[in-house]
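Note that this complex is displayed minus one protein chain, with the remaining chains in position.
== chain A ==
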Amino acid sequence: MSESHRDAFVAFDRVQKSYDGVSLVVKDLNLDIAKGEFLTMLGPSGSGKTTCLMMLAGFETATNGEIRLDGTNINAVPPHKRGIGMVFQNYALFPHMTVGENLAFPLEVRGMGKSDRDAKVQRALDMVQMGAFANRRPAQLSGGQQQRIALARALVFDPKLVLMDEPLGALDKQLREHMQFEIKHLHESLGITVVYVTHDQGEALTMSDRIAVFNDGRIQQLAPPADLYERPDNSFVAGFIGENNKLPGTLEELTGDKALVRLATGEVIDATAVNVTQKGQATLVSIRPERVEFKPEMMPPGAHMIGADVLEVIYMGDILRARLRVAGSDDFVMKMRNTQGQTRLAPGQQIKVGWHPQDARALDPV
């Protein structure tokens, strides 16, 4: 057992999961979550993230490996003895009970007395600003209110770990953003550990301390949001998080992590090598649209620029979004801030684009 394993509050240790005994849904998962951390499992559907959460909650058993909570193996502990709070995708508020009874349920099954129960329920309701709703039925509440109650119910018995399975998926955009901040604030003020599952990358970036990007049963990258966005480890992460321009080419020169990449159409561009090592290797260069420059004065000295045709400019309010033809591909996107003096490009215009070498990441070709 390594040092980090012993410190971790939640640890997945070489965990595998197979439903049918033929294929693995989760392949060799190793993940340590620190106490008080907000960790998000992000990935497309079928990537294994929900299975991981269910294994942690105790509703699925790991086929192989060990899951530890606070240092003890919980593989054989039934869900009701794990003391983990959980918020479900559709809230799962018990429809035949009032809001107050829903919140009292976890305290009741723990044998808490009525007066203590009432005080705790009221405190939990006040915490989510729903103090006046104890006597309502879940069906009488709006989606956002149900969400708050589900949150309060998962927190009312003071669990140290709270799991959330796409809890905001059913809310409209505005409410979702509002609830993201509320959950974040609750996490900070209560000091609980949260494991959050979502397929919404915006949600993951906004809320998390660290994000584990899942694909194909493996964690592709585990990093804080800024690292994940700006320094993706591989093409899947680069493509899954945020918008992204991809230019295929071959590695022309490699000194340290500075790379020159020759594109299929013959131009040479600057890039930072991430997981390519050999000269002549095929690569996929990934550049964020907002990091693309078209004014030579903004470029570092000696950086390469390549020609581009403006195909389309879309006005989006805070930004202008231009679709360019670069190196033979028609879907190269550049985003420009809509500032007072911003140059307005027009379709048909011919410009030159470039970027700081650290913003272009030469990744494995897919």
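Here is the rule we use: a contact is a pair of C-beta atoms (placed from the backbone, for glycine too) under 8 Å apart; a residue touches a chain by one contact, two chains touch by 3 or more; residues count from 1.
Everything that follows uses one rule, which is that contacts and distances are computed from a predicted model.
Student: Looking at what's absent rather than what's present, what does UniProt name the missing chain, "FecR family protein", "SpoVR family protein", "ABC transporter permease" or "Aldehyde oxidase"?
Tutor: Of the names offered in "FecR family protein", "SpoVR family protein", "ABC transporter permease" or "Aldehyde oxidase", the absent chain's UniProt record gives "ABC transporter permease".
Student: Of the residues A:Ala8, A:Ile84, A:Val99 or A:Ala223, which one touches the chain left out of the display?
Tutor: A:Ile84
Student: Identify the residue among A:Val109, A:Ala132, A:Ala264 or A:Ile314 that touches the chain left out of the display.
Tutor: A:Val109
Student: From the list A:Ala57, A:Val99 or A:Leu151, which touches the chain that is not on show?
Tutor: From the options A:Ala57, A:Val99 or A:Leu151, the contact with the absent chain belongs to A:Ala57.
Student: If the missing chain were put back, which residues of chain A would it touch?
Tutor: Listed in rising order, the touching residues are 57-59, 78-86, 88-90, 92, 94-96, 105-106, 109-110, 153-154, 157, 163.
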